[in-house]
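Report on the structure given below.
Of the protein chains in this complex, all but one are displayed in their positions.
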Amino acid sequence: MSERIAWNEFIIGAIIRIAGFSTIGFVILIFAFLLQQGLPALNEVAPDNFLGTRWYPTFDLYGMMPLFLGSLLVTVTAILIALPLGISTAVYVREVAPQWAREILKPLIEVLAGIPSVVLGFFGMTVLAPFLRETLQLPTGLTAFTGALILAYMALPTMVSVAEDALDAVPKSYRDAALAMGATRWETIWRVSVPAARTGILTAIMLGIGRALGETMVVLMVTGNAARMPTTLGSLFLPVRTMTATIAAEMGEVAAGSVHYHVLFFIGILLFALTFLINLAAAPAILAKRRRGGLR
Amino acid sequence: MNRYAQQRLGFIALGAVTLVVVIPILLVIGNIIAQGLGAISWEFLFGMPRAGMRAGGILPAIVGTILLTLGVALFAIPFGVGGAIYLSEYARDTTFTRAIRLAIINLAGIPSIVYGLFGLGLFVLFFGLGVSILAGSLTLAIMTLPVIISASEEALRAVPTEFRTVNASLGGTRWQGIRKIILPQALPGIITGVILGLLRAAGETAPILFTVAAFYLPRLPQSVFDQTMALPYHLYVISTQVPGMPLQIQYGTALVLMTLTLSLNLTATLLRRHFRKRRQW
Partner (left out) sequence: MPEPKIRIENLSYAYAGVQALQNITLDIAPQRITVFFGPAGGGKTTLLRLINRLNDLTDGTAMTGRILLDGKDIYAPATNVAQLRRRVGMVFALPLPLPGTIRENVTYGPRLAGVRDARRLAPIVERSLRQAALWDEVRDRLDAPANALSGGQQQRLCIARSLALEPEVLLLDEPTSGLDPLSTGKVEAALQELKKTYTIIIIPHSVQQAARIADDAAFFLQSKLIEARPGREIFTTPRDKRTEDYVTGRFG
């Protein structure tokens, strides 16, 4: 009978270990597959073509600069919008709002994370883009800015939650010390609590960047998808094309194994590598936070 | 200016910014409900699309999404919960364990379109599953894995260590302790995590673009190797690819999809709240 238990224990232990190890396997598998399918592009496309400014796959022009800069423009704008909104909201919810308001606000902000991105993209197309076109007198509402605005809101639930936890982790003694020296609560928030929470806030920014960089459907639906170089600040209010949207829009129409196919996988490698680095940078903070009990 | 007047102004400004965050959320939800409600009818929910999707219902898309989500559950729950049990109950703090944790964080951060590429390359082409429910479920399952693992591990770790010690002291093996005490106690948290993972899978579009989704397929799928329509992809298609699409059908589809994910979200939140109150420790 105890023989049997020992056997059970051994087999179950083995199964559970395999489940645990499989995650590493998946990451490696994904990366290896992207490499295998994407690296041939480096042989098939000349470097100056790759680094060029024109993306016309039909004419074998694979200049990635417009796509890369498009992603960069949308992501940076989204973070610049989300950051003040996210931190102010976190501060308000954590430090200012009365209990009842907190109970309403927190779930409401989290609801946003439960809306599929394609629904937000749809809303962006049908409501936000026409609205921006008319208010800002633009030729089209499908612009980098429209995408960035929605991406900013999509980054908010994570950003608010991480920033709030960071504020929560600031020792009460810091605040008490500041208050005891005659600082107002307002001064305490901005001169003590927020600076002390900066690591957490930095994590929030990193996660937001990763999220915005990788988002596909929203940018595909609302940024207009014109692969042109965003050279001036005015480009913000013109259509752009991001790396993710390019894959989504073109992969369905290419032949497996063609140059275009390899190039799209190569863009996948770039996205994988970029988000990998970003998450690597944010990892220590995420792990620490998880140890304290709670990232969702 | 008086410092306390400054504080009062500051607080008001913060409240105003919070409203700027919250009001658009309500606007989006309200807009989709208000515009979409009119489209909802028996025929819309349970009928086949007709006239190039410009009329009729969205049943194949609803069924497709449900099937995909079930497929994800089938693959992701055993691996996810198993992985969480490994990390919380078996793994020691070694370089290798840290590598696993890092892998999970990175899986969570990989863009969904990259999962789509991977699914296309591995499942559709390499394994020859073709564009199918199976290929899509597997792709979405790997994407969902980190969500389920993280939430489950957290739930397992929340169970007091002492229970493990007591189990051992009474002659229980590690797995007996997990099965009889730890897992039952962590179950509510695990279920919450699983729901959150599944709702993410149900709402995703990019990973299924090249792995499952049928543009227009007015019949129910016949097997797991069949293509299928799915709600998120359907919404993308009818709002961008089909000229002359009645706006109401688009809104109706958006409403159905949003209702599905938000109700899952609500279930998870309520479950968590309910069990947190009844917890015995």
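Think of it as A and B in the order they're written, each chain with its own count starting at 1.
In the analysis below, a contact is a pair of C-beta atoms (placed from the backbone, for glycine too) under 8 Å apart; a residue touches a chain by one contact, two chains touch by 3 or more.
A quick note: this is a predicted structure, and the numbers were derived from the prediction, not measured.
Here the missing chain is touched by one residue of B:L125, B:I181, B:M245 or B:L271, and it is B:I181.
If you put the hidden chain back, the residue from B:A55, B:V166 or B:L247 that touches it is B:V166. The omitted chain makes contact with subunit B at the following residues, 92-93, 162-173, 176, 180-181, 184-185, 280-281.
Please note the rule applied: only the chains that are shown with their structure count from here on.
Between the CA-based centres of subunit A and subunit B the separation comes to 17 Å, rounded to the whole angstrom. By the touch criterion stated above, subunit A contacts subunit B in their complex at residues 5, 8-9, 12-13, 15-24, 26-27, 29-30, 33-34, 36-37, 84-86, 88-89, 91-93, 96-97, 105, 107-123, 125-127, 153, 156, 160, 184-187, 207, 210, 213-217, 220-221, 244, 247-248, 251-252, 256, 264-265, 268, 271-272, 275-276, 278-280, 282-283, 286-287, 290, 293-296.
The part of subunit B that touches subunit A in the complex is made up of residues 3-4, 6-7, 10-11, 13-15, 17-18, 20-22, 24-26, 28-29, 31-32, 78-83, 85-87, 89-91, 99-118, 120-122, 125-126, 142, 145-146, 149-151, 153-154, 157-158, 173-176, 196, 199, 202-206, 209-210, 232-233, 235-236, 239-240, 247, 250-251, 254, 257-258, 261-262, 264-265, 269.
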